[in-house]
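What you see is the complex with one protein chain gone and the rest in place.
Now for subunit A:
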Amino acid sequence: MSVDAKTVRRIAHLARIAVTDEEVAPLQDELNAILSFVEQLDAVDVSGVEPMTSVTPMAMKSREDVITDGGHAREIVFNAPLTEDNYFVVPKVVE
């Protein structure tokens, strides 16, 4: 499978990465090089094989459903580029 320029733009938008017109062609070549490299996986017979879901087989850990942390609003917004009263500020989303 290979991607065309339109698909490159669509992927970039899905990934929320702006691409310039000049970037599309090289990206297309690079993505196609990777996709053609992974094509050899089609040769493997995977019928009846379960996909790996857990690297080390172990029961999912659980803990008591209680509050163990919190009250760190100032620390949480400390690195944000734009804040107001311990809230993150974003461009207007709803008209």
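Note that in this section a residue touches a chain if its C-beta (ideal position, glycine included) is under 8 Å from a C-beta of that chain, and two chains touch if they have at least 3 such contacts; residues count from 1.
The working rule: contacts and distances are computed from a predicted model.
Hidden from the displayed complex is a chain whose UniProt protein name, among "Putative branched-subunit amino acid permease", "Sulfite reductase", "Glutamyl-tRNA(Gln) amidotransferase subunit A" or "GTPase, G3E family", is "Glutamyl-tRNA(Gln) amidotransferase subunit A". By the touch definition given at the top, subunit A reaches the unshown chain through residues 1, 3, 7-8, 11-19, 27, 29-31, 33-35, 37-41, 44, 46, 49-53, 55-56, 58, 60-61, 63, 72, 75-82, 88, 90-93.
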